[in-house]
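Could you have a look at this structure, given as C-alpha cells, before my questions?
Only one protein chain is missing from this complex, and each of the others stays in its spot.
Chain naming follows the written order as A and B, and within any one chain the residues start at number 1.
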Amino acid sequence: MVHIRVDGTAYEVREGLTLLQALDDLGVLMKGVDIPHYCWHPKLSIDGSCRMCQVEVEGMPKLQIACGTPVRDGMIIHTRSERALAAREGVMELLLVNHPLDCPICDQAGECKLQDYAFEYGQAHSRTREPRRALKKRVELGSTIILDQERCILCRRCVRFCREVSATNELAVTQRGDRSTIETFPGKPLENDYSMNVADLCPVGALTTRDFRFKTRVWSLEEVPGICTGCSRGCNVHVGVVDHEVRRYTPRRNDEVNGTWLCDQGRMTYREIGAPDRITEPAVRGNSGQLVGATLDRAIGRAVELIREAVQKEGPGVVAALASAHATNEDLAALRGLLRALGSETHAAPVLTGSSDALLVRPEKAANAEGARVAGFGEPGLLFDKIRGGGVRVLIVLGHDVIHEQFLGTPEPLAALDGVILLDTHRSRLEQVADVVIPGRHLAEKGGSVTNHAGLVQAVPAALEPTFEAIAEAQVLARFADALDVSLTDEPERKREVD
Amino acid sequence: MVSPAVRAAIDEEIAKMPEKRGALLAALRLVQEERGHLCAETIQEVAEIFELHPAEVMEVVRFYNHFHERPQGRHQVNVCTSLSCALRGGRGLLRQIQAHLGIRAGQTTEDGRISLGHEECLGACGNAPMLRIDDAYHLDLDWLRTQQLLDGLE
Partner (left out) sequence: MGHRVPRVTQYLTEHFADEGFATLSGYRARGGYETARRVLRDQSPGDVIRMLKKAGLQGRGGAGFDAGTKWSFMPEPHHGPNYLVCNADESEPGSFKDRLLMTRGPHQLLEGILIPAFATGAAMTFLYVRGEYAEPARILRRAIDEATAEGMLGSNVLGTGFAHQVVLVRGAGAYICGEETGLLESLEGKKGQPRRKPPYPAECGAFGRPTTVNNVETFCHVPHIFERGVDWFRSMGTDQSPGTTLFGVSGHVERPGVYELPLGTRLDEIIFEHAGGVPGGRKLKAAIPGGVSMPLLPAGHLDVPMAGEFLRERGSSLGTGGVIVMDETTCMVRVGCVISEFFRDESCGQCTQCREGTGFVHKLFLRIERGAGTAADIDVLEDVAGKMEGATICAFADAAAWPVQGLLRHFRSEFIEHVHTGKCPLPDGFEL
C-alpha cells in the first residue's frame, strides 16, 4: 500500500495502480474526487490520448495524466489547480472545435460527458468560425450499432473494447490527424455477442444502439437497478423506464459479476417485459372445456379447490410443483413452503441450458438456476416419471420452461392430471392443459432476490408496475396458503433437521 | 491471389523479424508492387497471412501515405511542397505540373500514365525544388527540366 494526498485528502491505495485506477479502486472517482476523463475506462487498457485527466503532481514540472501516472508513496496531487483547470479547458475547447454541437437532437444529451465537461470546464462558446469537420452522420457499423462520425471524439474506447473484451477486432481508427475516423472493414461489420456495449462506453453520442436510437430522450428515463434474467450470470442492469414501459437495459457496474458489460442477447431480454404475449388476465377452465377469463379471486379459488380435492382424495403426496429457475428466491420459498405445509416433497425445477462463453454468458438460461438448486428444486426427471406413472394428480407450474423440448417437449403428458395450475408471465402451449392460469410478474415488476451461478444472492427492487393487474407469484402462493388454511411463514422442519 | 513469388518474399521478410507482424509493412509493399494497389480482397488476403482481422490491416494501410487502395497511374509523380522547397518555388512547380497534365494533385491522368501527388519534405531540401518519380529523386528542378521528365514518362 502507498499513501497519497489528493486535493488535501489522504488516501491509502494499492501499489502498482495508476492514479485513476487507484481512485476507482477506492470508489471515490467521480464520487468525491472528480477527474474528468474520456479515454480511460476501468475495464479497458490505458490509452492516455484524450489528455482530459491532467493533474498537477508536486515535484513534476509538467502536468501528468491521471489515467497513466503510477501512484508513488508520498505523491501529492492537485486536481483543481489553476494549471490543471486551464489544461482541461484547453482540451475541451479543442474537442469542441470539430464537434457538431447538435445536443438538442443528440441521443446522448443528458448522459454525454462532452456536454457535462463543457459545462464544467469549458468556455461558454467555441471560437471557431470555420466550417466544422463534415463527416458521415449515420454509419451502420453493424446490425446493432450506428455511428455518427462527427460526434466521435476518438477516445478509442470502442476500438479497444473490440480488441480486448469481445476479441473480435471489427473496429479500427483509419487515417491520421483530424481526418481520423472509426470504421469497419467492408463486409466485416461490427457483429459480436457483445456489440451493444460500445454504445454504453462511448462517452459522447457517437455510438447509439439501433434499438434505442431516438426512441427516448434520456432525461425522461427513470433508471432502476435490476438484474438480467437471460442466464445464471445475473448481470446487473439499469432498467430504463418511461411511462410504465421498459425501454432498455444498460449495464450496471458490478466487478464481481459483470464488470461493466452485458451480452447483447441478455440486454434485449428487456423486451420480454412489454411483450405482446404477456399473460394479462387470470383464467379458469370452464365446463365447456375452454379457458375463460376470471377474476384473480375466482382463479385462486379454483386452484385451491383442485388442490384440496386431490389432497382429500389421495393424500398430500399427489400435489407437486414444477418451479421456474426464473422465479425469485422469495417465489421459490413460498412454493416450497406451500408444498411442505400440505405435506408434499415433490418438486423440481427444469433449468434450460444453452451455449456459453468465456466472458459472461452461462449455460443455464435462467437467472435463478442456482437459487432453485439451493432451495432444493432438483432435476425434473423423477417428477416426470411420477407424473407419467400417475403418482401426481395436481401440478403447480411456475413458468412454461417444462414444455421446452429439453424437457417434456409438449404439454401432452400433463393432460391426464386432475389439475394443472399455471402461474406464468408469458403465454404458451401449456395453457392447453392448464385448469387455472394466473398472470405472474417479471423480476423487474416484482423485485426480489436471485442467486447467481457463483452463489451470489442479489436483490433488486421493482422497477415498474405491470400495465395489467397481477401480483407476484409469492403473493399468489400466499393466498393459496391462506385459503387452504396452512402457514408458509417459515420452514420449521428443515431447520429442525439441520439442528 | 498473392503470387507464389511474392508469398515467398513475404515469408522471407517474416523470417527476419522477431514477430510475424513486424513484416506487415514490407508485405504490403511487396503485394502493392505486384498488384499496383491494395484492394479490399488483397487486404483480406494479407490479413489471412498475418492472422489479423482485415480491419487491423486496413488501419495500417490508411495510416501510411505509400499504400493505395485504388488503382494508380503507371508512374507516381510527387512534388515536395514543404517549406524549403516552397521557398524555392516547389508549389509553383506543382501548379505548373497540374496545368500541364490537366489534373490536380491526388488525381491520375486519363491515359493512366501519371498519378500526381504532393508530399511533405523528402529530405532533399538542399536541392529544392525537387520531386520524386516512383522511387527516384529529381533535384534542383526548373520548369524546363520538369517538363522533359514528365514528357519522358511512358
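Couple of notes before you dig in:
Here is the rule we go by: contacts are C-beta pairs under 8 Å (C-beta built on N, C-alpha and C of every residue); 3 or more make two chains touch, one makes a residue touch a chain.
On a predicted model such as this, the values are computed, not experimentally measured, just so you know.
Residue in contact with the omitted chain (choice from A:Arg14, A:Lys31, A:Arg80 or A:Arg176): A:Arg176. Touch with the chain omitted from the figure is made, among B:Ala9, B:Val60 or B:Leu150, by B:Val60. Contact between subunit A and the unshown chain involves residues 46-52, 54, 62-63, 65, 68, 70, 87, 90-91, 93-95, 97-98, 127-130, 133, 153-154, 173, 175-180. If you put the missing chain back, the residues of subunit B touching it would be 16-19, 21-26, 28-29, 50, 59-60, 63-67, 81-84, 86-89, 91-92, 95, 119-128, 132, 135-137, 139-140.
The working rule: only the chains that are shown with their structure count from here on.
Chain centres here are Cα averages; for subunit A and subunit B they lie 51 Å apart.
Remark: subunit B residues 40, 43-44, 52-56, 58-59, 62-63 touch subunit A in the complex. By the touch criterion given at the top, residues 168-176, 183-188 of subunit A touch subunit B in their complex.
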